[in-house]
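With one protein chain held back, the other chains of the complex are shown just where they sit.
Chain nomenclature is as follows: A, B and C, assigned in order of appearance, with residue numbering initiated at 1 for each chain independently.
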Amino acid sequence: MIFERRDFLKLLGGTVGTVSLGSCGRFLVPDRMVEQALRGPGIERQVNTICGLCEGGCGVTVRLVDDLPVGLKGNSRHPLNRGGLCPVGQAGLEVLYAPNRLQGPLRRRPEGSFEATGWEEALTEIAKSLGDLQSSGNGRRAAFLHGEPGQLFDDLARRFMQALGSANVARRRGETVLPYRLAQGIDQVPGFDLANSDLVLSVGLDLFEDGAAPIHAVSAMVGSRDQANRASLIHIGSRLSPSATKAAERLAVAPGTHAAAVLGIAHVLVREGRYDRNFVAKHTFGFEDWTDDRGETRLGFRRLLLEQYYPDRAAQLSGSDPRAIIRIARRLARAERPVVICGGEATSTSNATWTTLAAHALNALLGAFDRPGGVALPSTVPLTPLPPFSAADGAPAQDGTGHSGIFAAPTDSTSFGIDPVEALAGADELDVLFLSGTNPVYDSPAGSDLKKALERIPLVVAFSSFLDETAAAADIVLPVSLFLETWQESTTPEGVAFSVLGVSQPVVSPLFDSRHPGDALLELARRAGGGLATALPWSSYEAYLKERLEGLRTSGQGSVISGSFEESWVHFLEERGWRFLESGDREAFWQGLARKGGWWNPVLARGDWNRMFRTSTGRYEFFSLELERHLEGLGRSAGESEPEPALRRGIESLGLVIEASVDEACLPHFEPPRLAGSGAAADALTLVPFRPMTGRGDIGVASPMLLEMYGYPVLSGWQTWVELAPETAHQLHLDEGDQVTLETEASPYESAFEAVVKIEPGAVAGAAHVPCGLGREGLGGAADGVGDNPVRILARDRDSVSGALATVSTRVRSTLIKKRARGGARPLVGGHG
Amino acid sequence: MTAAGALFALSPSSPLPQPDWLPWRIQQPIAFNHNVHVEELGFECVDCHLYALTSVRATIPNIENCADCHEEAQTESPEEAKLVEYIAAGEKVPWRKIYRVPDHVYFSHRRHASIGAIECEVCHGPIAEQVKPVGRPYWRPTMDNCMECHEESGASNDCVYCHD
Amino acid sequence: MSAEHTVRPELGPTVSHDLSERDIDVLLASVEQPGSAFRVVTTVLVLIILGAWVLFSRQILYGLGVTGLNQPVGWGFYIVNFVFFIGISHAGTLISAILRLSNAEWRRPITRMAEVITVVVLAIGAFHPVLDLGRPERMLNIFTAGRLQSPLLWDVSSISAYFMASTVYLYMPLIPDIALLRDRGARPRWLYSFMAWNWQNTPRQREVLERASNIMMILVIPIAVSVHTVISYIFAMTLQPGWHSTIFGPYFVVGAIFSGIAALMVVMIVLRKVFHLERFLKEIHFAHLSKLLLVMSLLWFYFTFSEFLTAFFGNEPAEIRVFFYKFTGPYAIPFWGMVVCNFLIPVVLLSFRRTRTIPGIMVASIAIVIGMWLERLNIVVPSLANPRLALPSGFYIPSLVEWGMFVGGLATFALGFVVFARFFPLISVWELREGQETAVSETAERVASYLPDRLENAPTGETT
Partner (left out) sequence: MARWGMAIDLDRCTGCGNCMAACHQENNLAAVGPEQTEQSRAFHWIRLVREVSGSDAHATVRYTPTLCVQCDDPPCVKVCPVHATYLSEEGIVGQIYARCIGCRYCMAACPYNAKVFNWYEPEWPGELKKKSNPDVSLRSHGVVEKCTFCHHRVNHAREQARAEDREIRDGEVVPACAESCPAQAIVFGDLDDPESMVSARARSPRAYRPHEDLGTRPKVFYLEEQE
């Protein structure tokens, strides 16, 4: 098209000379591209790649005019999003060109401020430290925390640390896998086959905006289906999210009480006998009362349900409506292929593990395992295994010699795991810390502690595209190339039923002096030499990816992402035991993979119950024997030797109030959520932080568009809001548009959280829902000083069992600081036209 | 009257040849000779303006194209010597565009030259006969001019076809 | 009412008294002895106007963003003031034409001021839409690419016609007075001798002037009516609730005349005081005008009542939203303020002889001017603030720039008068003189013609 119009380019053309005479000598858009754009023929090209802005890894198609990217859209062939693209993905180019991106490596001066440095100097310095650790055998004094979406990067980071002799690697992820381990014996969040389900019960998860792959949920449940066989959604939650408004049935429950409602539903299913008897009989454990080794009768799930969770009580516990509970249960029973998915606020509480167990138990009652539209385990991605290596000090890190890393739960811990940020904040004896793709100082309640810990660590290396809160606390900040500038991969997001591996290819050469963290790690390994260099021999991250992904070709499984016809053809062949061989040689396969944007395997291995249930009983465990063992172990370490008292002691150490029997603790049951702050005060609200669609991916706030439409469902932009139910607002004498502060008992006044009131009819009374992602500082972009960060005032609490962070943990009081100045609500009207 | 006549003669819309010193006469860095290339050497327009039929912009050829023949001087022409210098230095020739439309106008060469089968000469005039670069458009791309031609040729004058 | 002015028919066509030289001195005092007060007032007003333009320069630099306008309230003070000022303009030419046409003899000292109001205020009002344009530099597109289908273009035509007609209509009766000033040697001489158009007061000239005036006064009435009707069409031609109303044409015209007379009264009272014109602008004039005002107030109420009753009774959701936005919502204060100012205050003050005094009339008139401004605000903003779709209702808080331009507009209005008074007599000298020469006899004749014919003059059936 006519590019002269682009006055920026004219301007740029004019200033290229000036800039090149200037100190840096870097052009944001290379000369060649400016020239092309000004005079080029206007030839359009479309390149498929993967969005790297959140953990979802949707396929995107980049539109380039004369090699300049001018638009992003969803890749219509990508199995995850099928052409859809969320606002954050749409903002990809705004992030790419964000004026506040880091332009080169930064190094902290002794007095504290940053100075620009080069990659050469920065890498040399880091490599030196690594070399020292290596030679002194102090590899364990290094740690690596990352939040990169791809499994392959995680592998690389682990190998890197392992070669260094350290087990201190952790990846921050969305959902904790513990409940699935307890019930199913698997170490992953299983897939939920939304695309074939006819009824999805979402417990706490705002399926269409939150979760690992919301666009996948929309396209699988609605987009790719016609009117007749669309999946209905039932939503159990405290907030009236857009998902909740679209749900066919909605059950409003008080924050943290989802389990009660879910168990109420289970009660109805069981009492009316409308559960999958066949599945329960064949593949589950602990449904009926059972007798243990010592001959004692233990409580079964059935009896627990029937005795405890009759709808009236379930409704009373969750503050919901018994009739709705019965209605939902019957709807589930009527459905042919229902599935239950749990997440979001339901798994952000101190009782999250039991809540997830309860929700997952519904899947078991419904026989949803291993059938279309149910719970599935995505097939393993057949990556080329990493070549074996021996670590520098000859001792692989997790060798059982006692050093299992700082990210493993300490031996005296009551919970299975520990939140990696808390672990890091509490760790001493660290010399080097790598942080990549994560911003815990900002988004973790332990952030302030972490910040102090970072000051103690001699060398903190942060990989980041922006000088975010965490990078600002690092010693060396290495700028990261964005997904449009580099090779990158993304692996199956949590909860997706098929396996997918997206490949992101560079569309433009890096605009700034940035690299992919993988490239930097490989370079570091080379420089540090020794075991590191032998363990990580690849010349570049691209070469590493190429080698690992070669396995996809040789395995003959799955196929490169393709159109719907080809895709169903592959499906057809593979279901009948055929193997669809990808086009010939290695290079051609790699080219095809890059061109199409990825690989996927839609085929689900069916009937493999040993893979599905890897518990000690080989069944789905309503009664979790592993949990029992854990609790008993806790009791034993506290000095009890007999199983029964040990179990009781173990439960006590969790700080629970289970009255009936100890067996309940090992079964899905309702445990009241722990909420810090005075619950007695009449005006206390439960603070429920949520992640809006626009808040996905921490770097989303680099985009003015996202900020402007941050709260589009409640017509809000550039501010943090708090959603209150009408009756709650009325009680507190608040109106739409009022500005309030939310204070915890612990928080001093000056750190009180500020927000603007939005009245949400249909939200649960007594809850204050606030969006995360705003209240940024020091990013240097549009987001600075916009809104507030609720994480700041959260009480630090964790899930009693898994040790994961609990963010629905705090009670707050609201104080009006400013009445609505103008605008605000109008009499609301229904109907249209 | 004389003054008015002179003004008219020098005005950008005058059909008379424009002296080089007029500010609105666009000067090119090299006095390219279309005549030699087209009439004598037999090049077609699209041999150098590669995208005239297939894309939005015809593009002005630059050293990549010119280097095919002019890596070394073919003649004694001082103008060619300049080009050879540019090529040797690997520097782009800063050609200046003569036909421009504003930002809010969509003009596609393909639409006109290829789909509409309009000869290049209709807008660009007898460019092939020129021994020196032209200093101003033969046919000025004003809205009136566009619409007149559209009217005559039966093309649509609907605003959104060209404005966005 | 003094006795000497009471003309009884039986006295016949006698001239009761002449306009003395002293009277003429008083009438021309503002021109001949402007004094330092003139300079001070002019300076102050010019400073205010300059201040407004300094504020406005921000709008020129940055665009309309400096106003308080937004989506959905895209029109605000500029349009409100446009309608308001154009409304005021109806005081003048229209009133004066009607009074002249109906031979209302008491008009003579009033018409000039009325006509000046029209011209000054029209110029100010017509400028407001230009202030309101996002791209004023493209204003000429209206002429090069105008579409007659747009009510805005009707407006442009109608207002420019009205402005032309009013200017001519102001100027023509001014010629004999300019000639008088020329003859008295007022400075600057070139101005008066140029503008006097060689007026020698010959019978032929008088005849031409009279005929031209007659044509103009007939011409100007439909134009004036069209102006405000067409302005109302800007609103009424859209589908917006609160605007899409057939009553709007007459409603606007009535409102315009109403506000115009009130503004005229204010101007008359002020100038009477400033230039000591008590002997010329007498209570009888105010009494007549205030009765007219009272009638207009009632008429205004009638229209308003009809307008809102239909909206309320119809109970159409979009309409009723606008209705309650005004009655009980955010615009309750402007709305009820308007009712009080336009109806309660004037009706109470003007109905009773005890309050129908000059101060009473002044208060009522000022109230009406404010009330009518509020009415324009009530028309423009609430309809825009209440979209049909389920959007949040809009709000509008005028910015400093808009207030500045409003004050600047008022100052320009005052300045217009000051400048006019500096150069031209505010009361038509020759018309007063003519009145004294001929009016009494003409009136007597006319009145006699209304009375039963005398027997001896009666046409007899036999003769025909």
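FYI, a contact is a pair of C-beta atoms (placed from the backbone, for glycine too) under 8 Å apart; a residue touches a chain by one contact, two chains touch by 3 or more.
Just so it is clear, the model here is predicted, and its values are computed rather than measured.
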{"item": "Visible chains in contact with the missing one", "value": "A, B, C"}
{"item": "Residue among A:533, A:638 or A:765 that touches the chain left out of view", "value": "A:765"}
{"item": "Of A:73, A:274 or A:595, the residue in touch with the unshown chain", "value": "A:73"}
{"item": "Listed residues A:202, A:257 or A:719, member touching the removed chain", "value": "A:719"}
{"item": "Residue numbers in chain C that touch the chain omitted from display", "value": "62-65, 67-75, 129, 132-136, 138-139, 141-142, 145-147, 149-153, 156, 234, 237-240, 384, 387-391, 394-395"}
{"item": "Footprint left on chain A by the chain that the document does not show", "value": "1-3, 5-9, 28-29, 42, 65, 68-74, 81-87, 90-91, 93-94, 96-100, 208-209, 214-215, 218-219, 222-224, 227, 230, 240, 242-243, 245-246, 248, 252, 693-694, 704-709, 712-715, 717-719, 725-727, 760-762, 764-765, 781-782, 786, 823, 828-833"}
{"item": "Interface residues of chain B (partner: the chain not displayed)", "value": "102-104, 106, 108, 110-111, 114-115, 156, 158-161, 163-164"}
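Everything that follows uses one rule, which is that only the chains that are shown with their structure count from here on.
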{"item": "Centre-of-Cα separation between chain B and chain A, whole angstrom", "value": "56"}
{"item": "Chain A and chain C: spacing of chain centres that average the CA atoms, whole Å", "value": "70"}
{"item": "Touching residues on chain A, where the partner in the complex is chain B", "value": "1-7, 35, 39-43"}
{"item": "Touch list for chain B against partner chain A, complex", "value": "50-51, 54-60, 62, 92, 95, 97, 100-107"}
